[in-house]
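What you see is the complex with one protein chain gone and the rest in place.
All chains are identified by letter, namely A and B, in their written order; residue positions are counted from 1 within each chain.
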Amino acid sequence: MPNTSPLTPYPVTITKIVDETSDVKTFTVVFDDPDIMENFGNLPGQVCMLSVFGEGESTISITSAPTRGKFLEFTVKRVGRLTNVLHQMEVGQKFGVRGPYGNWFPYDMMKGKDLFFVGGGFALAPIRSLIDFALSDQYRSDYGKVEVLYGARSMDDLCFKSDLAERWPKLHNTGIYTTIDRAEEAWKGHVGFVPSYVEEVAPSPENKIAIIAGPPIMIKFTLPVFAKLGFKDEQIITTLEMRMKCCLGKCGRCNIGSKFVCVDGPVFSLAQLNGMPKEY
Amino acid sequence: MEARIVNKGQLSELLDKLAKDYDLIAPIQEETVTLFRKISGAKDAFLEYTNSDISPKGCFLPQNEKTLSYMYTGDTLEIDKPEGAKKTVLFGARPCDIKAILTLDPVFEGEKFGDEYYSSKRESTVIIGLSCSKVLSTCFCYAFEGGPCDGTGSDLLFTEIGDKYYVEVNTEKGKALADAYSQIFSSQGADQLAKDKEELAKKLAGEFVRKVDLTGVKELLDKNFELAYWSGDDQKKCIGCGTCTYVCPTCHCFDIFDYTTGDFNGDRLRCWDSCMYPEYTLCAGGHNPRPTRKERVRNRFMHKLKYHLDRYNMVGCVGCGRCVKKCPVNIDITKIINDLKEVAQNA
Partner (left out) sequence: MMDVIQQLREQAKKLLEEKKVDLVIGFGQGTELARTTPVFIDSPEGVSKLTWGPFCANNLAKYLTDYKNAPGNIAVVVKGCDSRSINRLLDDNQISRDKVVIIGVPCSGQLEWQKVAAEIKPGASLKETADNGDSFSVKTDAGDYKFDKKDYLLHRCLVCENPNPVVSDLTIGKEQPVKNYEDRFAEVQALEQMSTEEKNAYWDKQFSRCLRCYACRNVCSVCTCQICVFDQMLPMWVSKRTNLSENTAFHLTRAFHVAGRCVDCGECDRVCPMDIPLRKLNQKIHKDLGDLFESPTPGTKPGLASPLGEFSPGDPEEFM
């Protein structure tokens, strides 16, 4: 049975706001009607349409893993009309959410394998759901080592600081590598761009899946590094971003060739992307 | 298949009755332009048209449609949806435009996501088609297995034969309507007119002047996204307006935005949008995957000739000829099809 009212958003209330950086915030929300969360069934990698009434809708990836509880987290950068207003909202205020939309990371295919995540800047958000999913008590035994290599321009641009510095390193069989582009006095960690750091860490392609998200320029220079390390295109997974209005494959604009990113994506393997027009 | 006869003299009576019992949408003429609007009776209808300037797709996908209204009242947020569609008759749609509705169906009535707004109108509307009596120089429905007297997709199809309409009853919905007005839809002598209709269809089929042959085009586009052809004159002369997409009966792209009507109240609207506009694909961060007219022109024609086929197994064009006629700079999909065919042959 198709969902006949997919354009209808459901009211949510903001329960927590974390300032990640000066222009990135993570909003934790709960549905006003708990039944909706019960049946939401979001999987890591999926997206939602956020409604700020009076401003419209925006497609935002679900940052939280379903394993973490009966809530949703959205990490939002202030870049446009809707996100400007969202950033002014406070705990207790309401907006609307509909979804979940799109495909998800192929977590079944990844079973028994090591996972190597690469994130740049604010774009750790769409893969964080899978990191937490794989690290959850429920599914941890399905996966091998979980490593996260994350870079940002400066210390001030680092998102998910507590995950990177405290929560994830404490968990069993993880490796967290954080870098910033240019040296800063207070920074004791690695300095350098993401692609060269990947080369330095040199993950082995053996029984490993790389999951990459970041600005196009970072992806462009990181992919050849993975190829050099011996990763096959099937072992590299990424997630795309496009302008969307309906998220249902109807409004037309997020197509890459015959595929709609909103329903056939946003998650694609490099092997899949190689077979698609370069129009993203 | 069942058939009936309606005397032309009784058409006014039928339209007046339909307007009373249903929301009746029919072609009207406003100054020089023919479009589909809700009418109050036969006097408003304009049936001597060849093809309307704007297709009747708006019956199911209006240019402006309210999808919900919202209201903040203190601590609560209320979301109301508009009522479902009223009983409607779409009268006088041409065969190509009815076929266009069939190409919209799989978009809005998908396996995973339906669309209550579209479906509610689709279900509550009886489509009465009107065969063409003339083929225009811009017409090419035959290239997509359509025809000037093709009833595919209609509930009833009217064909003008002398002083009568030969009426084909194509669906149960159509039959129910014909039965409800049985004093107008007569069963007597319909068989004799069947032959006349067939002859008319045959005569009109010979009047197409545009040669359109899709052989090899899809295969070429399947294999080639980058073709030198797309850097040619079409993208140079395109002025980037939305005319082709707005007059197209199969274009379905839309935008969704909010329209504030009070301090904390407003409507959410879905309105036609056009892939020819630069901001159509512009992301909030400033990135645009189709930044120039070349990508946008290519996307429009790839959508018509390949993407729609890939997804729904239907060509995204019905040959109505509106974009051919209305394009300010004479970008012509039939020329593009034929040019691509040539590219395929020379490849």
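We take it that a contact is a pair of C-beta atoms (placed from the backbone, for glycine too) under 8 Å apart; a residue touches a chain by one contact, two chains touch by 3 or more.
What you see is a predicted model, and the numbers here were worked out from it, not measured in a lab.
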**Q.** Chain not shown, its touching partners among those shown
**A.** A, B
Q) Which of B:T76, B:S137, B:Q192 or B:Q345 sits in contact with the chain that's absent? A) B:S137
Q. Out of B:D21, B:E123, B:E226 or B:E279, which is the one that touches the chain we can't see?
A. B:E279
Q) If the missing chain were put back, which residues of subunit B would it touch? A) 30-33, 35, 53-54, 63-64, 135-138, 207, 209-210, 233, 236-237, 239-243, 245-247, 255, 257, 259, 269, 271-274, 277-279, 324-326, 328-332, 334-335
(Q) List every residue of subunit A that touches the chain not included in the displayed model. (A) 80-81
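Keep this in mind: only the chains that are shown with their structure count from here on.
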**Q.** Intercentroid distance (Cα basis), subunit B paired with subunit A, Å
**A.** 39
Q) Which residues of subunit A touch subunit B in their complex? A) 2-9, 11, 32, 51, 53-58, 77, 79-81, 83, 94, 96, 216, 241-243, 245-246, 248-258, 263, 277-280
Q. What residues on subunit B touch subunit A, complex-wise?
A. 67-68, 70, 72, 76-77, 79, 81, 107-117, 119, 225, 252-258, 260, 264, 266, 268, 270, 273, 275, 280-285, 287, 289-290, 295, 299, 302-303, 306-307, 310-311
